[in-house]
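One structure is given here, and the rest of the page talks about it.
A single protein chain has been omitted from the complex, and every remaining protein chain is retained in its original position.
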Amino acid sequence: MAETILIKNGRVIDPANNLDTISDILIEGGKIAKIGKNITAEASQYIDASNKIVLPGIVDMHVHLREPGREDKETIDSGSRAALKGGVTSVLAMPNTEPAIDSIQSIGILKEIIKRSAKIDVFISAAITLGRQGNQLVDMKALKDSGAIAITDDGASVEDEAIMYETLKMAKKEGLLVIAHCEDRELSAGGMVNAGFTATRMGLRGISKESEYLRVKRDIAIAEKANARLHIAHISCAESVEIIAKAKKRGAQVTCETAPHYFSLTEEAVLGYDTNMKMNPPLRGSSDRLAIVQGLSDGVIDAIASDHAPHTDNEKEIEFERAEFGVIGLETILAVSITELLVKGALDWSGLAEKLALNPARILGIDKGTLGIGRSADITIVLPQEEWLVEKKGFVSQSKNSPYIGKRLKGKVAYTIYSGMIAYSGISKNQAQEH
Amino acid sequence: MIEKAKILDKEALNRSLMRIAHEILEKNKGTQNLCLIGIRSRGACLAQRLGALILRIDQVMVPVGILDITLYRDDLTMIGSGPVVHKTEIDFDITGKNVVLIDDVLYTGRTVRAALDALIDFGRPKTIQLAVLIDRGHRELPIRADYVGKNIPTSKNEIVEVRLEETDGIDEVVIVGQDKPG
Partner (left out) sequence: MAWIRKDLLGLEDLSREEIELILTTAESFKEISTREIKKVPALRGKTVVNLFYEPSTRTRVSFEVAAKRLSADVINIATETSSVRKGETLIDTGKNIQALKADIIVVRHNCSGAATMLARHLDISVVNAGDGWHEHPTQALLDIFTLKEKFGRIAGLKVSIVGDIAHSRVARSNIWGLTKLGAEVTVCAPKMLIPEGIEKMGARVTYDIDEALKEAEAVNVLRMQFERDEKAAFPQQLEYFKQYGITTQRLKKAKKKIIVMHPGPINRGIEISSEIADGENSVILEQVTNGIAVRMGVLFLVAQARDNNGGNHTD
């Protein structure tokens, strides 16, 4: 049963409608009914949003929910609860599950689980090739008809250029977004951390920036040849930003995302062999981090996505070389973005809402990411000044592999409203009374 | 901490050492089979001085060694600042010798206990005798000195400080104690 909710006096940010103003929002029947000053209405719930920021619900376009197959790492239930805690109301689930989402059958299984246990909107991406093996293309039309909105072999790059070309052409025809994980395995094989001094002093094989940006360059070239749209996942280095900037300038239909760890952390963080700092692509140098921040503020980088990659302690509390790549991010994506980008002046609230909600929604072609009248009421209300300590025991996600454990972040989710219901409240009774 | 009293000045200290040197020669009937081993660090200085005095008296150079007992201490893990291990320098065989072990202050007896253990690892001396400049009492082990420069009754919260030119720039022995001795 959808309620009537009246949000009072929040600073409402909606870049789609060029809105940044103190305003009220009335939610009725799960939809945004009214935005304006001094709305009076009979509501079942009132939210005092004074001194708070009211954002469109976050759209995280790169999330590994692990279900089906690796329910020990995460489930759609636990993952969506983690999302709500982080202010995320829509996600794009990555297809590298077990089995991979590469057929009508597996998509059917996934849809069944989503229907049963998702607490947010879980959008589906399918694999590009069967079993993500890079050899045989999936039946794009069938997968699209079954509900996939994007295709990706994330975790691996499509090695064969001809297959990539075919992929882009067919995906264009079917209206599917192609998301490229750009990594040349020939160059990165056995790599653990950023190549160069870091890898040398740690005694590990390096993952060079070339292995990323040369593939970014190749995939863009193929997309241009196919006259197709391409989205590049999790870029981590300055060269990738530069290549994408040039491609955009000459009119290529390319978009890209980065992840919070690439604009908040550098390779220095990995020196203590903390496996929660191990991800692919790896943390890069400080000039790369600055290039990512710059790319976000000047618009080359369209979106921020968490690349939420849960792994169990068994897979992380082992020798660095043997530990899995990846970190969780749903519960920290907003706070890290506020701490590193907003507080430091790289983005304002509208810019942040663009990267976290509006742009990913547009790239995915979904009706999300804005607070327009009549839209589904997915809203994240933030306490912008609240500082909190990230603790392992505080995570809702089934896995705890966060690189931010022990760090203080600014900005806390007060309420997450999904489809017109208060789905998460991060506000204590005391705080509620204070305002 | 305040300095309470000067027990020995330079002259008195030298007189005590001279007497001990004579006593050692008397008891051992000369320098035959005699050797001196000082416990680091002030015991080592005293051993050198006694060696020089014996040379003056008997015109014989007796072997002098230095013993570091850090590794033999029974309170190794209780020392606040972390002990620094120094070299032991005994470049002669002590088996069959009359060894005079030398330290500055005899107190609980634990240092001497450690030194005895260490010495026995080096060989089997005929006898081990003990010479100290100050005996301040409060023994915790059945150990007594064969040669004593001066007996000084002390309370446990006092500290006897032997200062030597080689290590401290001055020859003297003083008692220091807390403001309000208990």
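Should a chain be cited, it is by its letter among A and B, assigned in written order, with residues numbered from 1 in that chain.
Everything that follows uses one rule, which is that contacts are C-beta pairs under 8 Å (C-beta built on N, C-alpha and C of every residue); 3 or more make two chains touch, one makes a residue touch a chain.
Keep in mind that what you see is a predicted model, and the values were worked out from it rather than measured.
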item	value
Selected from B:G109, B:P125, B:G149 or B:G177 as touching the chain missing from the view	B:G109
Option touching the unshown chain, where A:K115, A:K141 or A:R201 are the choices	A:R201
Candidates A:G272, A:G345 or A:G374 - the one touching the absent chain	A:G272
Contacts of chain A with the absent chain, listed as residue ranges	195-204, 206, 272-273, 314, 317-322
Interface residues of chain B (partner: the chain not displayed)	68, 70-73, 75-89, 105, 107-111, 117-118, 121-123, 159
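As a convention for this text, only the chains that are shown with their structure count from here on.
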item	value
Whole-Å separation of chain centres (CA-atom averages), chain A against chain B	74
